[in-house]
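A single protein chain has been removed from this complex, and every other one stays in its place.
Going in written order, the chains are labelled A, B, C and D, and every chain counts its residues from 1.
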Amino acid sequence: MIAQATSPLGPLVHPNVEYSNLGPILALVVGALVLLTVASLVPGRRGRGFYSILTILAAGVSLGWSAWLWHFIDQKGPRFAFANVVAVDGFAVFFFVVIAIAVVLTALLAEGYLRRERLDGPEFYVLILLSAAGGMLMAAANDLILVFLGLETLTISLFVLAGFHRRRAASGEAAMKYFVMSAFSSAFLLYGIALVYGATGTTNLAGIAQYLSRNLPTSTGVLMAGVVLLIVGFGFKVAAVPFHTWTPDVYQGAPTPTTAFMAGASKAAGFAAFLRVFFSTFGALRLDWRPIIWVLAILSLLVGAVLAVVQRDIKRMLAYSSIAHAGYILIGLQAGNERGISGALFYLLAYTFMIIGSFAIATVVGRKGDRAHSLDDYRGLAARRPLLALTFTVLLLAQAGAPFTSGFFAKFYVIAAAVEAHSYAIALIGMLVAVITAFFYLRVVIFMYSSPEGDEGEVAPRLPVPVSAGIALVATVAFTVVAGVLPGIFVDFARHATLIF
Amino acid sequence: MNVLSVLPVLAAEGASPKFPLLTSLVAVPLVGALIVGLIPRRQESTLKTVGLLVALATGALSVVVAVQFKTGEAGFQMLSQHVWVKDLGISWKLGVDGISLWLLVLTGVLFPIALVGPAVHRDVKAYVLWMLVLEAACMGVFIALDLLLFFLFFELVLVPMYFLIAGWGYENRVYASIKFFLFTLFGSAFLLVGILALVFLTERATGKLTFDVVQLANAQAVGGATARWLFLAFALAFAVKVPLFPVHTWLPDAHTEAPTAGSVILAGVLLKLGTYGLLRFGLYLFPKAAVDLAPVLLTVGVIGITYGAIVAAMQRDLKRLVAYSSIAHLGFIVVGTFAFTTQGLSGGVLQMINHGISTGALFLLVGWIYERRHTRLIADLNGLQKPAPIFAGVFTLVMLSSLGLPALNGFVGEYLILIGTFITHRWWAVVAATGVILAAFYLLWAYQRVFHGEPSEENADFREMTWRERGVIVPLLVLIVFLGVYPKPVLDRIEPSVNRLISHVEQHSNYTQPGVAAGEGK
Amino acid sequence: MSLGGEWYLILAAILFTIGAFGLLVRRNILVMFMCVELMLNAVNLSFVTFARMLNDIGGQVVVFFVLVVAAAEVVVGLGIIVAIFRRRAGATADDLHILKG
Amino acid sequence: MGTLDYAWLIPALPLAGFVVLVVAGRKLGEPLAGWLATTAVGASFLTVLVMFAKVVSMPADSRHVVVTMFDWIPVGGLNVHAALLLDPLSITMALFVTGVATLIHLYSIGYMHGDERFSKFFIYLNLFVFSMLVLVLADNFLLSFLGWEGVGACSYFLISFWFTRSSAAVAGKKAFVTNRVGDFGFMIAMFLMFGAVGSLNYIGPAGVLTNAGKIPEVTATAIVLMLFVGAAGKSAQLPLYVWLPDAMEGPTPVSALIHAATMVTAGVYLLCRVSPIIAAASGTATWVIAVIGAVTALFAATIACAQDDIKKVLAYSTISQLGYMVLAVGSGAYVAAIFHMITHAFFKALLFLGAGSVIHGMHDEQDMKRMGALRLWMPITWVTFLVGWLAISGFPPLSGFWSKDEILAGAWSKNPGLWAVGLVTALLTAYYMSRQVFLVFYGEERWRHRAAETSDAHVDDHAEHAEPHESPLVMTLPLIVLAVAAFVGGVINLPLFGRTLFLEHWLEPSLAHVEAATLTSGAKIGLGALATIAGLAGLAIAYVTWYRRRPEENAGLEPLVLRRAWYVDAGLAAFVSGPGRMVANWCAYVLDKRVVDGAVNGLGTLVRNGGAQLRRLQTGYVRNYALGLAAGVVLLLAWTLVRVGL
Partner (left out) sequence: MLAFSVFGATPVDFLTFVIAAAIVLAGAFGVVFSRNPVHSALSLVMTLFGVAVLFVEQHADFLAAVQVIVYAGAIVVLFLFVIMLLGVDREENVDVEPLGPVQRWAGLLIPLVGLFLLLFLAGVRDWATGTPSARGAASGSAAGGAPNVDLLGRSLFTGFLLPFEVTAVLLVIAVVGAVVLARRPPRAEQAEMLAEQRALDEQLAKERDAELVAEHLEGRS
C-alpha cells in the first residue's frame, strides 16, 4: 500500500480477475492438487482406483464448466480476460472440451495400464491434469507469452509422462528425445516470439493484429522471420514435417496411454495455438504464410503416409499416421477461410477420439511390459477378441476416411475448405494420400483377421481388457460412428467455435 | 417366412406416399445386418436363412418399387428428402427414375442369388453380415440424389466388398482386395475433389450451398474448361469403377480372387456404379463437357471392348477370362452412354442390367466348377459336357447371352448401343461392333476347351448340376430369355428418363440428337 | 548512452547460432542441454534489447518467465537424464538410438 | 385375312417342338422324340401350305401381309416389332425350308438311331427350323437377324454335336466365329439403313425397301456391300467360306439341311430380299457381288475335284453352287438365284442324304477311295444319287439344268466373262460329281482292303458286319422324295413359254425389276446347249479317268494344292496361331500384365521404396533429428527471404 502510494507510476491497477472464465482450466489444476494431497494423505497403495475417478471427475467438471462457458459466450459474446492475456471465446471452449475429453479417455486408459505395469500412483494423473491445463491455456491464450507458458506446461509434464515407465528403456529414450527436441524447438519458438515482439512491439495477439492492421509493415523481414520461427515451434508441436522427427520415436517409446494423450491433447493444443495465432493474429499476412503451410501440409501428408507404409510396429505406424493427420488439419489451416478453421476443428475432434481409441487398443494388446506392438502381435486378434478387433477395425477405417465414420466427414470438411479456397492441388493430394494411408490401415485389419501362423499348439496368451479401457473404447467407437452418421451437431459445434477476432 | 408374408402389406403401404419405400431399401438390409450381428456365430443355418430372408425382402421391396413406378414419367419418383448436415448443405435425398429403377431390381434379384448360390465355408455370420451391408450400400448408391450421399455410398461399397474378398477369397486375396480398395479410392479422390469444386463453384454462382444433384444440374454454374476438368475428375473416378482401359487391372485380380458371391455382386452390381455414375452425374451435371469430351470416352470405351476381348481370349484362368469379358462388355455401355442418342443410352442402361444377369450367372457357374474341381484353370478342365450335360447347357445359354445372341438379353442392349452410337459416332460404332466377333471367339474357344472334347479322368465324374443350383440359376435364365424376347416393359420405363437426360444435354450444349434416333423421321 | 540495439541483437543471433551448432555436433546429452541454455540466453538477450529499444517493460517480463521455464525444464530434463543413465552402468551420456526407422 | 393371322404358327410349331423336347426330350426317348420333332416341322409345312394357298388366292398386288405379334424393341425412333411378313418370296422360302426340313427330320430318325444324345439332336434341329423360319418370315431386318444368328448358333451346336471329337468342337467354333464376321457386316448394314431411313422394316410406309429409292447411292452401295459381307459369311463366299468344309464334322443330316439346303442359302435370300436397295446402289456393288460369286464358284469347284472325303466334295460343291447363286444376284437374275436355290436344295440335300446313307451303310467310312461298287449293296441310294448327280451336273431335263441355265444366261447378259467362268465351273461340276459317283458306286470293292487292314490292327466292332448295307425306310423314303423333286423341280420355272415361268411371276412383287438385255430364245438355247456340252465334257473326262482307271493311277489329277484347298485353311491357321496369337499374347501378358499392371504395382513399389529410403533418415539419433529441424528452419527462412525480397 505504501509502495503504491509512493510509486511514481501511480496507483496499481489490478486487472479484472474473473476466474470463472478459466473454470475448465482451474478445475484441472485444482483436481491435480487435490489428487496430490489426497494421495499423500491416504497411506500405502489403497485407493488407487480413486485416482482415475478423481481425474475423470476433474475433467468432468471441466467439461461441465466448458458447457456453461459455451452457453455464456453464446449469450454474452466472447471476451478478453486477465488484462487481455486470455481470450474467452468459442474457439477456446472447443479446445477445452477436446482436451478434457482426451483427459477422460486417457485416464480410463491409464487405469488398467498403470495397474498392469505396476506403476500406479497419483503422479501420472496429476501430470496429465496439469499438462491438459497447459494445453487449455494454449488454446485460450491471447498473448504469445501465455502461449509459450502453456506450451511448456503441457510439454514439461509430457517429458515426465513419456519417461514414466521406469522399467522400459524405450520409455526413457523417448522422454530424452522428446526433451531435447522440444527444448530445441522451444528455443526457436521463443526466438520467434522475440522477433515478433521486436517487430510489433507487443506479444499480445490482439495487439499484434491491431498493429498489423494499422501499419502495413515497411520492412517485414524481422516479422516474417519471427512468423517463420513460430511456424517451426507450432509445427514441432503438431508434428508437421519437417519438424516431426521426434514423433515416431517418442510415440513408440512412451507408455501407450501417454502416447494417446500426446497424440490427442498435445496435438490439439498445438493446433489450437497454431490456428489462433495464424488465422487471427497473422491473418493479414495470409499471403505470406499460406504457401509455407501448403508445403508443410503436403510434406506431412506424404512423409507421414509413405513412412507409415513401411512400419511394422503399430505404435510407430500410428505415429506416422498422426503426422499425416496433421497434414490434413494443416490443409484446413492452409485454406485460410472460415470453413478451413471449422474443418480443422472438426477434424481435431474426430481425430482425438480416433487416435486415442487406436492407442487404447495398442495399450490393451501391448500386454504386460508394453511391448507387444508388432504387427505380428495383431495376427489372429479377431479370433481371440472379435470385439476388440472389430473396434480397431472401425477406428482404423475411420482414420482411413471410410464413409459413415467421423473420419470421413473430417477429411471431407478440410478438403472442402481447400476446394473452396481454390487449393485444388492440395485437396487432390490430400485425397490421394488417403489412398496410401488406407493401405496400411487395411494391412492391420488383414493381420487381425488372418489366422495365427503356425503355433496352434501354443495357447495364445490371455488378453485381458480392463473395464475402464473397455469404456474408453466403446466411447471412442460410439463417437466415431455417431459423428459419422449424424455429423450435424458436431459440425455445428465446430462452426460456432469462432475466434474472438 | 413371416418376413415374406409382410410383403403384401408393405406393397399396399407403398402406395401411400408416407411409406419411405426407398429408404427402406437401404434400411432393411442394414437392420437385417444388425439382426445377423445378434445371432450367435454357431447357428449357421439360422444365419443363412435370416440373411436370405432379408435379401429376399429387399428384393421384393425393389420389385414393389418397380410396380409402383409410374411408367412414362421421366423425372425422379418416390422422392424422400431430409436435411442431414445443414451447414454443409447435405441432405438425405433419395429418388428413382427409369435409369436407376432396374439397377435397383437387379440388385434386389442378384443378392439373394449370390447369398444362396455358392457354398460358404467359414464364418457364415460375418459373411452374411457383410453381404447385407453391401446390399444396403449398393441400393443407396443407385437412389442417392445428393452428391455427397452418393459419394458416401459409393465409398461404403468398398468396405464390405473388401472384407468379402479378403476374408473369403482365394489364394491371392489379400493382394487383390487391397488393390481393389486402393484403386477405387484413387478414383474417388478425384471424384470428391470434383464434387466439392462443383458445389462451391455453384455456390458462388447461385449463393446456395447444396449437394442436391437436381439443383446442381439445373444450375449449370460451371462451364468451359472448368466444367471439362470437373467432368474428367468425375470420369476418372467412374472409369476406375467401370473399369476402363488403362485403369482396369484391379478388376481381373479382384474378380479372380473374390469368392463366387463377391464376383457375382462385383460384376453384377458394383461395376455398374461406374457406368451409372457416368450416366447420372457425368452427363447430367456436365452436359456440355460431356458432349465435348465424348470422343475421348468413346475411344476409351472402344479400346476397352477390343482390348478386353483380346486379352480375355488369352487368359488361362476361367474366372479371369470372364473378368476381362466384363471389361469388354462395360466398354459397350460406356460407348452407348456417350452416343447421346435415345437408343445408345437406353441400350446402355439395359446393358447394365443384362451384363449383371449374364456375367453374374457366368461367375456363379465358374464358381460351381471351382467347387467341384478346385481349379479355375482352363487347362485342367475338358469334356465337362459329357458328365454334366445340363450344366453345359446352362453354361451355353449364359454364354450365348453374354456374346449377344439375338433373342437373349445381351443382344438387345448391345444392338441398341451400337445402332445408337452409329447414328452419331459412326466409326466408333464400327470398331465397337468388332467386339461382337471377338466375344464369340473367346467365349466359344473357352467353352470348347472346357466343355468339349473327351473328358480326362478327373473330369469324367464331374458332378451334374444339383437341384439347389438349378433353383438358383433358373431365375437368371428366365430373365436372360425374357429380356431378350420381350424387353419392352423395361425399355418403356427407361426411355422417358433417357430422353429427359438427352434433352437436358441438348438444352445445355449445342448438341442436337439426330431426328432419326429421336423418332422424328416418321 | 548505450550502444545501438542492433549490436546486442546480432550478438544474440550469433550466440543462438553457436548454441544450435553445439546441439547439432555434440553427443553428450548434458552438453547438448547446455547448448539449449545458450540459445535461451540468446533469446533473453534479444528480449531485453527489444525491451530497451521499444522502451517496453514487457520484454523484460518475458525474460523472467523464460528463466522460470528454463529452471523447470532443467529440473525435469536432468531428472530424465539421471533416470536413464543411472541404470545404464558404464555408459556415457551419449545420444540414444534404440527407437528409429 | 383371318387365315393369315395364324401365320405365327409357322415358327411357333417348331419352337413348341423345341420347348417340349428341352423339357421332356430325354423322357420321350429314342424314336418318339424324333417323331415329335418331325411332326412339329411337318405341321409347320402344312401351315405354310395353307398360307401359300391363301396368298395365291389374293391379287398379285396385295400379296404382302404383315402379321404383328408384339413390340420387340421400341426405343425412340427405332421401333422393332416381332412381326411376320408374308409375301411370295418369304412363303417360297418357308415352303422349301419346311419341306426339306421335314424330310431331313424323318431321315434323321433313322440316321441318328442309337446315338445316346438322340433327343438332343432333334432339339437343335427344331430350334434350327424355328430360327430359319424367323429369318425368312421376319418383317424387318432385325428380326431376320435374330433368325440369322439363331441358325448360326444351331449350326454351331450341330457341327459340334459330337463334341468329344475335338475336330468337331473346333469346326463348330470356327463356323460360329466366321459367321460372326459376316454378321458384323449385316449389323453395320442395318445401322446404315436405320440412319438413312429411320426404320428397319422391310415394307410399309417407312420400310427400308419401300424407301430404297430415296437412299443416296453411296449409302446404298455401302449397305449392299455390308449386307454382302453378311451374306458371304452365311453363304460361304470368298473369303468367308472356310467354315463350311469343316462344318462337315456334323452329322450328315445336318450337312444336308443346314449346310446345303437352307441356312447357307440365307445369304442369297437376303440379297434377293434387298434387291430394291441393290437397284439403288451403284454398279460397283453388283460387280463386286457377281465377281465374288463367279470366283467362288470356280475356286470351290477346283478344290472339289481333288477331295477324297465324300462329304468334303459335296461341301465344296455347295460353295461352288452358292457361288452360282451369288453370281446370279450380282447379275440381277434374282429369280434365277431363287430358282437355283430351290433346285439346289433338292439335289444337294439328296446328295448329302445319299452320302449319309452311304456313310451309314459303310459304318462311318467317309473316304471315297475306300468305297466302290456300292451300287450292288445300296440300290436305292445308288439310283437316287444318280438323279442328284445328273441334276447338279446340269443335264436336261433335270431341275439343275434349268436353274443353272437361267444363271448362265443372266451372267451372259451381265458380262460374257462371268458367263465363261460359270461355264468352266459347270464343266468342273460335272467332272467332280462324276468322279464321286464312279468312286463310290462303281469300280472295285476297295472297302474290303480296309476291312482286312483294320481287323489285323485292332478288333474293330465294325469288322464283324463290314458288309455295306442299304439304309432303312425312314432314310430311303426322303431320298426317293427328294430324287423326284430333283428330277422334276425344274417345272416351277420352265422357260419354255412365258406362262410357265411360274416362279418368276410369283416372285415378281417381291423382287426389284432389273432391266437386263433380254436374250432371244435362240441365244438362250445356244447357251443351254453349250452348258450341256460342258457338262458332258466333264462327265467324259471323269469317265475316262475315274471309271476306266483305278484311283491310284489318277494321282496327277489331284495336285496337292487342290487337295489342300489352295492352302487357305493352313494359311489362316498359321496366321491365327502365329502373328494373331502373338499379338493377343503380347496384349495379355506384356501390355496388360507388365506395362499397365506393372505401372500400377510400380506405383505401390515406389511408395514402399520411398518409405524404405525415407526411413533411413529416421536414424534414431537426436542430433540428426535436430539437424532436420534446423534445416527446416533455414529453408523456411530462405523462402521468406526470397518472398520479402533481398
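Of note:
Just so it is clear, a contact is a pair of C-beta atoms (placed from the backbone, for glycine too) under 8 Å apart; a residue touches a chain by one contact, two chains touch by 3 or more.
All of these numbers come straight from a predicted model, not from anything done at the bench.
For the chain excluded from display, the touched partners among the shown chains of the whole complex are A, C, D. Contact with the omitted chain, checked across A:F94, A:Y113, A:F164 or A:Y328, is made by A:F164. Residue-level contact of chain C with the missing chain is found at 1-11, 13-22, 24-28, 30-31, 33-35, 37-38, 41, 44-45, 48-61, 63-65, 67-72, 74-76, 78-83, 85-87, 92-95, 98, 101.
Considering the complete assembly, chain A touches the hidden chain via residues 3, 7-9, 12-15, 17, 22, 29, 32-33, 36, 82-86, 118, 121, 123, 126-127, 130-131, 133-134, 137, 143, 145-146, 149-150, 152-153, 156-157, 159-160, 163-164, 166-170, 197-202, 207, 211, 215, 217-219, 221-225, 369, 371.
Counting over the whole complex, chain D has residues 612, 621, 623-624, 627, 630-631, 633-634, 637-638, 640-641, 644, 646 touching the chain that is not drawn.
By our rule, only the chains that are shown with their structure count from here on.
Each of A-C and A-B has its own count of C-beta contacts, and the greater count is at A-C.
Centre-to-centre, using mean CA coordinates, chain A is 26 Å away from chain C. In chain B, no residue reaches two or more other chains under the touch definition.
Multi-chain contact residues of chain A, defined as those touching 2 or more other chains: 176-177, 180, 184, 248-249, 310, 439. Remark: chain D residues 615, 618-623, 626-627, 630 touch chain C in the complex.
Residue ranges on chain C touching chain A, taken from their complex, read 9, 16, 19-20, 23, 29, 32-33, 36, 39-40, 42-43, 46-47, 50, 53-54, 56, 58-59, 61-62, 65-66, 69, 72-73, 76-77, 79-81, 83-84, 87, 96-101. Within the complex, the chain B residues that touch chain D are 179, 183, 245-246, 248-250, 307, 310-311, 313-315, 341-343, 346-347, 383, 385-386, 389, 396, 400, 405-407, 411-412, 415-416, 418-419, 422-423, 426, 429-430, 433-434, 436-437, 440-441, 444-445, 447-448, 451-455, 485-488, 491-492, 495, 499, 514-522.
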